[in-house]
Each structure stands twice: as structure tokens, then as C-alpha cells.
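Below is one structure, written out as C-alpha cells; comments come after it.
Removed from the display is one protein chain of the complex; every other protein chain stays in position.
Presenting subunit A:
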Amino acid sequence: MGSSIMDSLFQRSLEDLIKGIRLNLLTEPTFISKSTDDIRREIKSTDLHTKSVALQKLTYLSALYGLDMSWAAFHVVELMSSSAFAHKKIAYLAAAHSFHAATDVSLLTTHQFRKDLNSANPFEVSLALHCFSIIATPHLARELTPEIFTLLSSSKPSIGKKAVAVILRVFSQYPDAARVCFKRLVENLESSDPHTLSAAMGVFCELAVKDPKSYLPLAPEFYRILVDSRNNWVLIKAVKIFGKLAPLEPRLAMRVVEPICEYMRKTGAKSLMFECVRTVVTSLAEYESAVKLAVVKIRELLVDDDSNLKYLGLQALTVVAPKHLWAVLENKEVVIKSLSDADPNIKLESLRILMVMVSERNVAEISRVLVNYAIKSDPEFCNEILGSILSACSRNVYEIIEDFDWYVSLLGEMSRIPHCQKGEEIEHQLIDIGMRVKDARLQLVRVGRDLLIDPALLGNPFLHRILSAAAWVSGEYVEFSKNPFELMEALLQPRISLLPPSIRAVYVQSAFKVLIFCLHSYLFYRETIACSPSSPDNFVSESKCPGSDSAIVAADCQQDEVFNPRASNQSFEDASTEDVEDITVTHAQIPNSASLGKDGFTHESIGNLLNLIEVALGPLSGSREVEIQERARNVLGLIELIKQELPGLVKKEGNFEREGLKFPKIIELMHDAFSKELGPVAANAQERVPIPDGLILRENLGDLEMICGNDQLPTSSSFSFGIPHSKEKVGLPQSKGESSEASTESTSLLAEHRKLHGLYYLPSEKNDVSNDYPPANDPKLQDNLNDDAKDLVKLTEQSLLQKKKPNHAKPRPVVVKLDEGDEAPIAAKKLELKEDLLSGAVRDVLLGNEAVSTSQSNLTDKSSSKRRGKEKLNTDHPSGPKEVLGDVGNPNMGNPSSRRSKHHGHGKERRHRSPRKKEKEREENGQKDKQKSSHRHNRHKSRQRAEGPNNVVTQTPLIPDFLL
């Protein structure tokens, strides 16, 4: 007891605490924990003043310093019941800050809330309402609905508006409250007090956003407010509400478009003007003249000096763009200039608009300019740009891409932008395109090679995923490679030790594929080509254009799948010569300096290749990463076998003598396995696999995860199901002149690298792999941003106005699409039960269902209403699904209201909102006496019964009179 007096006398006030914290800046945590100890002691005091100060300090510390105060919940409840206003205020603030659904003592506040809501002091009522609006639980909302109902028609505006606003929380916690309170809430739309009206519109706006359909019958009320009100806050809400209602009811849209345009023209408030603009472009977009006016207003916003208005203008433009491209065209200069605005919001928004404009006609140009912007931008915006290009281009299985060679090269270029952090996405797309678009594979392999061969790229961790994809593509489609030896060197270069293990595993596997390809080509095709009757064409191709050899090999590979060389050697030879002719035509003009020579697969070169692999992979066979170790050992094992048998392989009259040798057979098997094509996998493929009997999937696999955690393969494609190769010739895409240039450049890079590290083929030491390479691609800073802007203006002008598709030199290649489920299935939207209950209740009230009267008339009898509420909650559950508005016309569609109405004898009142009727209701509702209100409902009921038969006939008009 003594300590309690001491506490009260020497207690620090909140101000002392704040001063203390400011004085003890350096030892703040200690000071706060010491103060918390004080508070813990003081809060137990029997003196309410001491308790209140302690609680006030605690709330302060909790709100601003994140201190936990859940332990003090009971003290909060205690202090709530103090009769002193100051204490109550502190307690309610503390409750609003710290109570939540799981605070069990909130049950104890029911009585106190009831008392304070009924208080004669409006400020006490207001405190309680404030707290209630934040912490009301379903229990509290149910218990206190009668009090809120009474307060809804309070004569004091300061209470009335708060009672209206609190409804939102009550409805969200206890939807059945709508059966009691909804009509009074609607009456507040006609309140003479502007604050109450404003609050009511605020509530309806929130409700309509969640479930617009239920509030359609109130459209006449809202319309009246839209036309009559002079308060901008109210008008904004009204416009917002119509933005939600108009799309549901075309006649309503027709009606409101004029007043909304009127406000847009005349209002001086930018906020209201912008709201009208937004509503027109989102919900009334089919009204041409309204949209035109909105675009004029958007233009005003765009040229405003205020960056806020400019930002919002751009946002509105993004919304208009998909349907009205002309709106963007009219403002394109502003949009493009905004791309280099100082404000990141504005930059981002203009980027979005540009991406909306992208189509197959202009994707190449827009991407080009954007990539140039990206090179010069700060890292964040750079990645925004890259991200939007990637997502726009891959949208709907690369819908807008006509020229995949171009796109694949773009992906390669994007990878080399220094700030690029989109590795994962680029990786995915490279592999995805490889699997889906056969015609893009040649270019993919080229791009992949250029990436792999550049040692500088290995130093950038953001690129590792891309390199993984490049390695996979090069291995999988090695038959398109001009120079498999060079590829092998790139895959095995010492700097790959910079890569994470999972990606090195992909490298090793790709090297394996390349090896098999080389051996297979060496064993089975060189000799056939060599002894095939050398036609003049063939001769030309071999002498003039040695590069085409690899292409021949590629074609041969494909041939291999058509004809088994062992079974029908003859026909194979014929076909291959034909192929050679074809290829010569396409390749004859192109000099390919960096490609494989005529004698690419010689005994010697194969021997070198084997040595190279052995030296590079040798150390990896001891790797601690199991995935690398295993793959490396597989390769090494094969090489060992080959090396034993290779000397036995002798050339005999152009053909190999390979009796008694095992490895050619192995190579052939491996080659067959690797040339089985991998296809894209539907996202829901796994779901369609039936679960075998006895397989328990729900067991805890925690320990397994720990074991397998490390060897997740980066390439998901490794797990895809093999799609049997469709037996057709791969059309060889045209190659471009500049590609050879690029390849010589990177070859020289590699050569330089070799010079630098003399011991290229030896395993590297750790110091050897330091990141001493210059960035792959220095941004060209001298370029002027404005030039780019001009370029873009020009090109959009061309490409957007151009109505005709430009003739492409070649048709769009086939893109493999799966019939279903290319995208992950969108999880079925879960209906929110409470919202459903609420809209059910609201509809019941609006359609004049008798359920209202039953629960309302029971207001005085609390226990029964409580029980009823519970019952209703239960019965409403199964009938969850939201019905379409039209269904309301059909009373037997199984919605809660109709079901209940059956019990009550078809008491549906349809022509509910006719003005005459409304007046009557208002009269009736004006009487605040509860008993009278129940009496009113008796009258109500009887009238409904009288009108019953008529209702059956007049079914449709839900928004009567007003619209028709």
C-alpha cells in the first residue's frame, strides 16, 4: 500500500517520460525498459489516476516504440469503467490501439460499451463509438446493434455521423445487423445535416466497392445526391458509387453520364474533376463524347506543373489506353518526355502507358528505345523497364512476337546490361522459347554461345541464371552449333568455378551432351558425307563455305531420326545429299569464318576434346556437391571407356571398322536419348497424373527437404515429359550477316583470355578467378536522352498510325502452345462468407423481405434476437454463392432471401422504392419508439400480403420508375 502512495506521488507523467527519452537518446532501450518496469508496477495501483497515467505511457510506448502491451488488456478494461472522462479517454485510446479479435477480455467490455453508448454526455458516446469502430468483434457488434440502431437517429449531429460511420465495422463483423440498421442508414441519406450525409455516403461507397449489386436499388437516392449536393466530399463519393453501379446497369450509366460530365466541365475542385475523369474512363468508357471530354481534362492534368496532377493524369491515361489508343497518341509527346522525368512515379507510369501501346507492329522499335533508356537509367528503373519488356513480350505465349530471332537476340542484349537483375525471367524465357519455337533454336544457340564464351559475364551473380539457360540451350540444341569444340571450351573454362553448384551441374550436363554429339557425328556421319557422290553443289558448299558443314551435321542429325542408318543406309545417303543441296542454297552467300572446318571431326580433334574434358572435369569428380560430382563422374567414366577403345578404331576405306567395340553403341544410345525432344509442360500437368494407391502425400517431408534442399535443379525443364519427336525436317532459319561479326568478336575475347591465363586447360587456383574483368557492356553515356525521346515520338507516330501490317520477310514461326493450362490455374476466388451474408441481408432489406420485421420486432427481446441471429448465421452458410442481379427476379433461385420468403408466404415486395412509398416509410420510421416500430412492421406485413399476388406478375423492375 505504501508503495502505491509513493507511486502516485512520484509517478512520472507522460511528459516526464517523453523528456526522459529525449535526454537518454543513447541509452534509449535501457531507459524504455526501465520505464516499462515502472509502468508494470504503477498500472496495478488501486488509484485510478496512477493507473491511467501508467496506461497512457504504455500506450505511447507501444504506438511509437512498438512495445507489446497485450498483457495490460485487463487494466484497460478496468480503466474504461472509471467515471472520470480523462481516464475513459485514455482507456478507450489504449483499447483501440491494442485490442484485436483474439483479445479475450474484450468480452468484458460489452457492458461498459453499452453504458457509454447510452451516456447522456455526447463526448463519452463519441469515445465509445471511436473505439468501437476499430475493435468491435462479432460478439460486440451483435450485442450492441440495438444501441447503434438508436444512435443512428440521434438528434445530435456529432453523434449521428459517428453512428453512421461505425456501421461499417458493425456490418463487417455482424452482417445480420443490416436487417436491423439498414433502413435507418438509408434514411440518413436524406439527413439535413451535411456531416451525417457525408458519413452515410462514405459508408455506402465502402459497401458498394465490395458488392455493388446489392445497392443498385438505392440508385435513385444516390442520383438525387449526385445532382443536388454541393459538397465536394459527398460528390466524390457519389461519383465513386456510380462508377461501381454503372457497369451493372446500362440504363443507369446513360442517366449519370451527363451530370458527371457537367461536374467535369464546371467544377473548380481538381479532386472532383479527377474523380469524374477516372469514373468516365473506367466505367463509362463506351460514351464517346464523355471519354473525349475526359481526355481533354487528362491533357490539362498532364501539362500541369504540379507533379501530382501529372502523375494522376498519366494514371488515368493508362486506364484509357487499351480501349482508346488515340488518347495516348494525342498525348504521346508528354508521355515519352515523362520517361525521363525526375519523379520516379511519373517515369514508371509513362513506362506503363508505353507498354500498353505495344503491339506486334511496333514491339521491336519500342523495345529498342526502351533498352537504350534502360542502359542509362538508375538500376531500379532499368529493371522496371526490362521487367515490363519481358512481361509484355511473353504475354500470352509470346503473342506479339513475330520475329523470334530478333527477340532472342534482344534477350541476349538485355542480359548484358550492367544493371540487369532479371536473370530468372530471362532464363525462363530462353528455355521456354527453345522448347516452344523450333525455328528460334539456331538463334538461341548463337546467343547462348555468345553469352557462354564471354568470361566477363561469369563475374556477375545476377547473370548466373541466364548462363544456366544458355548452357542448357547449347547442350540441348548442340546440333545447331557452328563449332561444338569452341562451345565445349566455353562450358569448361576455369571461371565457371564462380558459378553456384546447381548451375555448374547444368554446365557439366551440357558438356556431356556436346561430347555425345561430337562423338556421334564423328563416328556415324563424317564418312558418309565424305563418300557420298560429290555433286557439284556439294563441292561448292565444301570449298566456298566450310561453315555449312555443321549445318549439314545438323541436318544429318534430324535425318537420323527419320532413317535408321543401320537399317537403310542407302536411302539415308540419298536424303542427305538432297539436304546438302538445300542448305547450300541458303548458306552459300554467308562467309562463316569462325565455324568448323571441313575436317572438324578428325581423329585428332576428338582426342583433344577428350583430353580437354578429362582435364577440366577431373577435379570435379571429387566435388562435394553431389550433383556435380555424379555428372562429372559419368562423363569421365565414358571417356575412360572411349580412350581404351579409341586406338582400335581404324579407318578402312572411308568406313570405320568397329567390330568388337562397345562404345559406338553406347554413343548411339546416348545420342538417341538426348535427341528426344523436350516440350513445354502444362502448369496443371502434375494434377492430371493420377495418384497411385498407397501413396501418402500428406506426410511430413521435413527431413527429406533437409537432405534434398541443395540439389534443386535450376532448369525446371529437366523434369519435363519427353514429347515424342515429331518426325519432320527442321527448317533452317536464315542467318544474319552481323552474327558472324559478333561471333568473331567474342572469339577474339576468348583468345585474349587464353593469352592472359596461360594455363587455360589446367584447373584454376582460387586467385586465378578474381573478378578482374571490365563490365560486359559499358553504357554509352554520350547518347542524348532527348534524341531517344525524339526517336520514340517518331517511331510511335509511324508504327501506330500505320494500319497495315508490314510484310515480314518470313512468316511467324510455329509456337507450341498447350491446349490448356499454359498458365498456372488461377485459384478459384474464395467468396467471402461475411460479405455474402451482408449482401444477403442488405438485399433482404432493400427488397422488403419480412425477415427484417421478424428480427426488428424482436429488438426489445434481446435473448430471442440473439438466438435468432445465431440461427440465421447457420442457415445462411450453405447458400453462399452470390447470385446475379437478374436472378433476384426469380424468387426460387435458392438465395437466402427467397428461401426465407417461401417460409413467410411469398412476401416479396418488388416495387419497393417508389417515391410515394418511400415517403410513407419515412413517416413511419420517423417514430423512434421501438414498440411503434414493431407495430409498423405489422402494418407493413399486412400490406405486403395484400400486394402479394401482384408481385408475381410484375417481376423485372428492380430500379423502378427512375430509369424507365
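One rule holds for everything that comes next: contacts are C-beta pairs under 8 Å (C-beta built on N, C-alpha and C of every residue); 3 or more make two chains touch, one makes a residue touch a chain; residues count from 1.
Here is the rule we use: contacts and distances are computed from a predicted model.
Only one of "Septin", "histidine kinase", "AP complex subunit sigma" or "Alkyl transferase" fits the UniProt record of the hidden chain, and that name is "AP complex subunit sigma".
Touch with the chain that is not drawn comes from one residue among A:Ile39, A:Ala54, A:Ala91 or A:Leu168, which is A:Leu168. Annotation: of A:Ile346, A:Ala374, A:Leu390 or A:Leu463, A:Ile346 touches the absent chain (contact as defined above). Residue A:Phe85 is the one among A:Trp71, A:Phe85 or A:Trp326 that touches the chain not shown. Of A:Val77, A:Leu140, A:Val203 or A:Leu370, it is A:Val203 that touches the chain left out of the display. Even with one chain removed from view, subunit A keeps its contact list with that chain: residues 14-15, 18, 22, 48-49, 56, 60, 62-69, 83-87, 89-90, 93, 98-101, 120-121, 123, 129-130, 133-135, 158, 161-162, 165-166, 168-169, 195, 198-199, 202-203, 205-206, 209, 232-233, 236, 240, 270-272, 274-275, 307-308, 310-312, 342-346, 348.
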